[in-house]
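Encoded as C-alpha cells, the structure appears first; notes follow it.
For this depiction, one protein chain was excluded, whereas all remaining protein chains were kept in their positions.
So that you can tell them apart, the chains are marked A and B in the order they are listed, and the count of residues begins at 1 in each.
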Amino acid sequence: MSEREIISVTVQRGGPDTPQRLQVFEVPAFESQTVLDVVSWIQQNADPTLTYRFACRVGMCGSCAMMVNGVPRWTCRTHVNKVLNGGKIEIAPLRNLPVIKDLAADMDPFFDKWVAAEGRHHPTRSRDDDIAAINPEQPERVVASSGIECINCSICYSACDTVAGDPDYLGPAALQRAWTLYNDAKDADKDTILDAVSGKGGCHSCHSMGSCTAYCPNGLDPLSAIAGLKRATTQRFFKGRAK
Amino acid sequence: MTPFHLYMAQRLSALVMAPFVLVHLGVMIYAIQGGLTAAEILGRTQGSVFWFLFYGMFVVAVSIHAGLGLRVVLSEWAGLRGTALNALSGVIGFGLFALGARAVWAVTAGGV
C-alpha cells in the first residue's frame, strides 16, 4: 500500500452530563486492523479525551464490547475489513445500558441482574468435606458445561429487544448463569434459583427472539438456557399440583 | 398473580385454542364456498349445544389470551406499568369476553 486508505469513523460522544452527539474521524487503514485498533488510534492521535474501555485485546476479558454498525461486538476480535460499509464504520456504546461517557457503558445494571437471577454458588459441602466427584458425561453436567464459558461481556444483553422494552428483564446472560447453576450437581438450592427467575422480569418475559444466541461471540446459546428455565418452572408447577 | 402465573395462563389458553383454531379454519374454508349468508351460518349454529360450548370456550380462552398478549405489548412498546397496565389489560380482556359472549349467544341461542 503506497497511499493509505482512509476510513470514515462515526463515533457517538457524550454522556449523562454532556449532550450526546456524533463525531466523524478520518482514520488511516492498516493491515489486519481491528475496530479496537481504530478506537485506540483516534484516542492516541486525534482526540485524547475519547473514553472507551478495554483490557486484554484478545477476546478473553469481554470489556471492549461496543455497537459496531448496529451490531454488538467485541471490538478487539472484529476486523475492520469485515464490517467496513462503503469505507465507513459507526461505533457506539453498548445498547440497553446507561452511558458513562462516549463509548464506555455502565455495566452495573447488567451485573446487578446477574446477582438478582441468583447467579451465585449455593454449596452442598463445606471446606472440611472431600471434593465431590463429577462425571463430565452426565447429561446435567453436559448442559451446565455448555454455558460456563460466558465472560459477562453483555453482548447478548445489548442485542436483546426484550431488555430494551422491559427494564426489569434479567436478560440472557444472567438467566443462562442461573440455568448453569440449576444443572450443577454441586449447587444445593435449585428452588431458590427457580424462584429468582420466576419473578418480575424473569425467564417468562423472554420471547425467544434469539438475538442472544445469534450474536454471542463465544457461540453460547442463552436462548436454549432460558427455554430450559421455562421448562423447569413449568415442570415444578405441575409436580407441585400433583402432590 | 405472579408473572409465572400470567405466563402459564397465556400458554394454557393457547393450548386450549389450538384445536379450536384448526376446526375454525376448516369450518371457514368449508363455509365460504358458494358465499356467506346469515341463514347458512345460523342454520348450522342455532340451537346447537355443541357449537355453543365450542365457541363459548373459544371466547373464554381468546379473551384471556388476547388480554395477556396485549398486556405485554402495552408494557414493552407503550411503556405502561403498574395499575395503568393492569387496568387497561383487564378492560381489554373483559371487553372481549363481553362482546364474544354476546356474539356466541346471538348465533347459537338468539333465535330459540
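Some notes on this structure:
One rule holds for everything that comes next: a contact is a pair of C-beta atoms (placed from the backbone, for glycine too) under 8 Å apart; a residue touches a chain by one contact, two chains touch by 3 or more.
The criterion applied here is as follows: contacts and distances are computed from a predicted model.
Per its UniProt record, the hidden chain corresponds to "Succinate dehydrogenase cytochrome b556 subunit" from the list "ABC transporter ATP-binding protein", "STAS domain-containing protein", "Transcriptional regulator" or "Succinate dehydrogenase cytochrome b556 subunit".
Screening A:Val38, A:Cys153 or A:Leu223 against the full complex identifies A:Leu223 as the residue touching the chain left out.
The omitted chain makes contact with subunit B at the following residues, 11, 14-15, 17-18, 21-22, 24-25, 28-29, 32-33, 35-39, 41-42, 62, 66, 69-70, 73, 92, 95-96, 99-100, 102-103, 105-107, 110.
Touch with the hidden chain on the side of subunit A covers residues 10, 12, 22, 67, 69-71, 90, 92, 95, 159, 161, 207-211, 213-214, 223-224, 227, 230-231, 234.
Criterion: only the chains that are shown with their structure count from here on.
Chain centres here are Cα means. That of subunit A falls 40 Å from that of subunit B. The touching residues of subunit B, when paired with subunit A in their complex, are 2-4, 6-8, 11, 75-77.
Note for the complex: subunit A touches subunit B at residues 162, 165-166, 198-202, 204-205, 230, 233-234, 237.
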